[in-house]
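Below: one structure, written as structure tokens.
Complex shown without one protein chain; remaining protein chains in place.
We just call them A, B and C in the order they show up, numbering each chain from 1.
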Amino acid sequence: MRNPLITIILCLGLLPTNAQTHSHAGAQPLTYPNIAGYVTLKTDLHQHSVFSDGHVWPTIRVQEALRENLDAISLTEHLEYQPHKEDIPHPDRNRAYHLAVEEAVEHDLLIVPGSEITRSAPIGHSNAVFITDANELVHEDAKDAFATAKKQGAFVFWNHPAWFEQSPSGNPILSDFQQQLIKSGQMQGIEVINSVDYAEESLALALANNLTIMGTSDIHGLIDWDYTEKGNHRPITLVFAKEKSLPSLKEALFAGRTVAVYNDLLVGKAEFLKPLLQASIHVLKASYLPNTQVLQIELKNSTSSDLMFENAMDYTFYDISPVFVIPAGESKIVHIKTLEILGSFDLKLKALGAYTEPKVHPIIEWNVKIDRP
Amino acid sequence: MRNPLITIILCLGLLPTNAQTHSHAGAQPLTYPNIAGYVTLKTDLHQHSVFSDGHVWPTIRVQEALRENLDAISLTEHLEYQPHKEDIPHPDRNRAYHLAVEEAVEHDLLIVPGSEITRSAPIGHSNAVFITDANELVHEDAKDAFATAKKQGAFVFWNHPAWFEQSPSGNPILSDFQQQLIKSGQMQGIEVINSVDYAEESLALALANNLTIMGTSDIHGLIDWDYTEKGNHRPITLVFAKEKSLPSLKEALFAGRTVAVYNDLLVGKAEFLKPLLQASIHVLKASYLPNTQVLQIELKNSTSSDLMFENAMDYTFYDISPVFVIPAGESKIVHIKTLEILGSFDLKLKALGAYTEPKVHPIIEWNVKIDRP
Amino acid sequence: MRNPLITIILCLGLLPTNAQTHSHAGAQPLTYPNIAGYVTLKTDLHQHSVFSDGHVWPTIRVQEALRENLDAISLTEHLEYQPHKEDIPHPDRNRAYHLAVEEAVEHDLLIVPGSEITRSAPIGHSNAVFITDANELVHEDAKDAFATAKKQGAFVFWNHPAWFEQSPSGNPILSDFQQQLIKSGQMQGIEVINSVDYAEESLALALANNLTIMGTSDIHGLIDWDYTEKGNHRPITLVFAKEKSLPSLKEALFAGRTVAVYNDLLVGKAEFLKPLLQASIHVLKASYLPNTQVLQIELKNSTSSDLMFENAMDYTFYDISPVFVIPAGESKIVHIKTLEILGSFDLKLKALGAYTEPKVHPIIEWNVKIDRP
Partner (left out) sequence: MRNPLITIILCLGLLPTNAQTHSHAGAQPLTYPNIAGYVTLKTDLHQHSVFSDGHVWPTIRVQEALRENLDAISLTEHLEYQPHKEDIPHPDRNRAYHLAVEEAVEHDLLIVPGSEITRSAPIGHSNAVFITDANELVHEDAKDAFATAKKQGAFVFWNHPAWFEQSPSGNPILSDFQQQLIKSGQMQGIEVINSVDYAEESLALALANNLTIMGTSDIHGLIDWDYTEKGNHRPITLVFAKEKSLPSLKEALFAGRTVAVYNDLLVGKAEFLKPLLQASIHVLKASYLPNTQVLQIELKNSTSSDLMFENAMDYTFYDISPVFVIPAGESKIVHIKTLEILGSFDLKLKALGAYTEPKVHPIIEWNVKIDRP
């Protein structure tokens, strides 16, 4: 008798709604181009549901990810912090993962099993993803938790290293414990962007210790309320994987092939950030204005980030400022004074929204063939 | 050791976010005026959380209500349909209510205890609100559930009477069982608007059986996704109470003092809908254009509904169409040809978005004093 | 030596502008469907340039019309009111027309020669369009002006009959002079909509005297400033012509085949307004919801007006209010309770934004074939 009822109730609200004229768009699909040899996976590997201290059922996390066109997510419930435990006693710490898998079953969204190992400083918070059983990570001694994660083959990254609650100066302090984790191959990544926060020092730590650069939303409430409504996209990690699959994603994370993205800020190692930016701009047209040596080129930004550039050539521009923005998904026409009629040239732009090191913007080059009149 | 951790974690994400320039507004505060003798309470008394078949923790329902400036909500979890029971075994069926009360404790939002008695036709779905203990309503025999609700002093209303899953013609069919409920004082209300659906026949039933007219969201997912994003407000019931308190709200529901509202549609008994509309429009200015008998008046709509009117006077308009809209919260200037210079006059408009009976629009009157030059 | 300079100067500003992200759209192209046997021409036959009391060169009027996708315009300069005469002595009163023709030469926009015969009441203002020489219309005695217009084969219409400056009550008064004009075939049309003003009494006069119903912008400044910025389209006259040509337009005006449109207000004789509305709505899909007698139909509004309807059938709706709007260019899904499974049915809607007589809305019918499951 319960079964028909279930069917009935699930049908409620399935009628197409008659929207009023002026709708308020929610989160939009994110898009970033592939780079040579790799597919670019949009991931958010640090999220919470009611199975730790989040406010939604895991299904909502899947729906949010589908709206933003993510490729992979992880519900990394705190192992040690379970404020809803009274209502959700869950003997199985993998439960949020399983519910997400179930919700995503008909969609092309990868669900990564994960957990957050949650301690005060100097141990701090860390995510272990690609674990095989969250239950086994529950230990009194943090060392045992990390050791188990390693045994399970997990990829582990340090969460919000600059968080002022654990480091009142706002500077990340790599503790002896964490150094040991890194040395022993028990920690391979670091969040350089966590929720709305970017720390240059975390980037420096990533580079100095060869850690994988991560960006995550650390969402507890609703993506729409914390990000979309304020005009932001959630932070994500772009992962350059050999294919869209869980093993490939894992391999790429261990290999450090990532760029962290939050809106217009892109942070990554030069070897991945530069080809990403190179692939992000397409030169649609290049030709001289009649009877001039003024070259007109149209640049198309194929990403969901507004990309900010500064002219890095000796050639000057005819019209716009040397510092300019190509809005997400849009094109911009730039006029360049090449002084003589060229058949091709190297467009060089400094990406002001991108960092390969603290305070270092990459310069990107495009070889442009010029149309003959 | 757990306590400091809790504090720490709750602080995450409290930094003011740097919004990008062009934000996407979420749900907006709703506003409707009081009427003579009563405060107008904005209520949504039919909602679900993870404690039955909803997708969010009760805290989200409270936050959603605060965003829309509601005065009262009820989490009416299905008593008999508990798809998350495996994860949330909850021995106490009042749990969602208690969690909502806790979340609302520092806010001026009334939380009404309630449950949904959920059966197939001919019994159908009904909400019992202002119950004292949901656990006692769990019965094999529906009759016992309604009897207990009555014993607890509950206000009971029939949910989505026109729902095609229970009535394939889309027409509400008042079963013998339900007639008996009404006759025996075990059902006092009826949803005339449920989620996106309005049924004239339900209005007719309300009037014929002197049932309280209700409008509810019946939300399971997110208000933003189901309503706001599509340019809609959630359906609500305006309740005209002696004061903003739970006892007053209950008294008003039993007394039938309500108007159901969904966007620009307002449905209620004439004795409440007419004064509501009367109070909804303020005549800001009224004066003659110099050297003419053309009267200029400015009408301000103080509600969150676009109000659609048709001229119901013998006087004609100078400029706009006899059918016109005053958008929510905005003013409109209307010019009326009074043929002679008057000191005051009765503005009469038919409210095309309002129904006091099936197919019947109320005509609203305002006595307007005209400024002397 | 002057010639090269001209070329040079005209090239200034021709570079594509780099727009910032968030542009403020100007006037949008207007669209209304053809009706059986006729093409629907969008016209604005009452406009001014610097050649009488307007503020722009005739070229701007052509550009404005092209932006709104009009089919025909007329620059109806006041013959007797020439405030710029000191600067523009123009011996030829056809000059604005010629300049507009020149500007429109490469576009599919018809330029109608016209003039405004401008007198105080009881003669009032009238437009004569399809004249052959404006110079000949300049006469001390208005009678001579109208007689000449007739001799030239002009179509003549009464401008803003309800204008309070000429009729302080705001009611149009058909003077003896004007009655004589009509009787003698020297006046064939009347503005029912002029700029932002609609007068029911003018519609009554049109019907009583078999005058062609006109709607015009009477623009003196900028269309964007007077209309677009305020969220309005300019008023236009839809003319149902045998083809898009000046002779066909003229023939249709004399035959009275018009509908005046201002935003969502459509005013016309039933024989033209009803087929226009009929053609304005397309039934995209009609099928029953599975296992119900609830018919789902999708209605597409192919016009630039938001169309407001009221259910005029015995069948009731499943979801939306009986009064509803289909926004310009958008679709709306409506669910109808047909009580039994039908193979086809007559959809009947009253058009609340349309008038065929004062206070009379046409009821429009569409025969809908229903898809079999």
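To be clear about the criterion, a contact is a pair of C-beta atoms (placed from the backbone, for glycine too) under 8 Å apart; a residue touches a chain by one contact, two chains touch by 3 or more.
Here the structure is a predicted model, which is why all the values come from computation and not from measurement.
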Which of A:Q180, A:S287 or A:T316 touches the missing chain? It is A:T316
Decide which residue listed in C:Q47, C:T76, C:N94 or C:S195 touches the omitted chain of the complex.
-> C:S195
Against the chain that's been left off, what residues of chain A make contact? List them.
-> 21-22, 162, 164, 168-171, 196-201, 264-265, 289, 291-294, 308, 310, 316-323, 335, 337, 339, 352-353, 355, 358-359
Which parts of chain C are in contact with the chain that was left out?
-> 2, 4-6, 8-13, 15, 17-26, 50, 53-57, 59-60, 63, 78, 80-81, 83-84, 87-90, 95, 99, 118, 120, 160, 163, 165-166, 195-197, 218, 220-222, 224-232, 263
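To be clear about the criterion, only the chains that are shown with their structure count from here on.
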Maximum inter-chain contact count - chain pair | A-B
Where the centres are mean C-alpha positions, what is the separation of chain B from chain C, in Å?
-> 41
List, in ascending order, every residue of chain B touching at least 2 other chains.
-> 21-22, 196-197
